[in-house]
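A single protein chain has been omitted; all remaining protein chains appear in their positions.
Right after this comes subunit A.
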Amino acid sequence: MVNSKSATGNKRVANGAVVPAPLPVQAQSKRKPAKKTKKAVVFFEVEILDAKTKDKLCFLDKVEPNATIGEIKSMFHKSHPQWYPARQSIRLDPKGKSLKDEDVLQHLPVGTTATFYFRDLGAQISWVTVFLTEYTGPLVIYLLFYFRVPFIYPPKYDFTTSKHWVVHLACMCHSFHYVKRLLETLFVHRFSHGTMPLRNIFKNCTYYWGFAAWMAYYINHPLYTPPIYGEQQIRIALIIFLFCQIGNFSIHIALRNLRPPGSKTRKIPYPTKNPFTWIFLLVSCPNYTYELGSWLGFTLMTQCLPVAFFTLVGFIQMTVWAKGKHRSYLKEFRDYPPLRSPILPFIL
């Protein structure tokens, strides 16, 4: 389950610290060709106030008109080293939306003395770090239960393995799923934001690790009961699971290819030659659809109520995300295909 924001190739990782390029020459070369250096450059003055207390936090004079918010954040960081750029929210209005790092100073509705409001977003942590941590947990935890390390089950079962072959299959599927996620995090996903609030890592890890432990406990329990319909049920479930894993991966690749590395363009995703992406005709966020499918397959395979709960909770969260994403698509693109639903074709 990946909240796949649209990609960026911009490798602003960790605390999102970006080395600023305040020199006009360098800044010029990064920009689109439209700007010319006039002989008399009108420098801007920038003052940054605290959004809540309206205290004057920083005053920058002689700011290039084509300076970006990102560069201003770096300058602000110099005077307030505790607020690295990733945790700065700069806005025109104390209660307004955050300005983007790419916004250019002279294109904003400000006079030559610009007043910005600052809000501390709190300690930040990179998306990549969070993803790696939250996905490694379930991988390891499940295996602890699978190998029946001591203090989980009655001592006579320590380091034994289940006699049911579906339990081995389930372990392989579960592990495959999280290895896939880890690899996607490292090599496939392109995150538009470098960071998220620090407290998210605790929230997310509790969710993933907690559920993984809960599910793994029952599946690998000595008193586990295999599916009622036996081999037939397991086979169908495995097919569903694999189908959706491939589908999910295909969507991630398709989304990655929407955006060349280094840009932050947002485009409507369309079906490609890969049949697994044809679901884009009906759904805005098919990665979530396939994820739901995978977990339904896993539920069927293990016939385990905690897995069903996990699937349900995940589905609810992904639906919330899908609806939000669908809404942003509709807002941003006039010609967005009307047939698409957020997550379930025609239904939701």
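Note that in this section contacts are C-beta pairs under 8 Å (C-beta built on N, C-alpha and C of every residue); 3 or more make two chains touch, one makes a residue touch a chain; residues count from 1.
Definition applied: contacts and distances are computed from a predicted model.
Student: Which name from "Pyruvate dehydrogenase phosphatase regulatory subunit, mitochondrial", "50S ribosomal protein L19, chloroplastic", "Cytochrome c oxidase subunit 2" or "Very-long-chain (3R)-3-hydroxyacyl-CoA dehydratase" does UniProt give the chain that's left off?
Tutor: "Very-long-chain (3R)-3-hydroxyacyl-CoA dehydratase"
Student: Out of A:113, A:161 or A:225, which is the one that touches the chain we can't see?
Tutor: A:225
Student: Could you pull out which residues of subunit A are in touch with the chain that's been left out?
Tutor: Considering the whole complex, subunit A reaches the absent chain at 218-219, 221, 223-225, 228, 302-306, 317, 320-321, 324.
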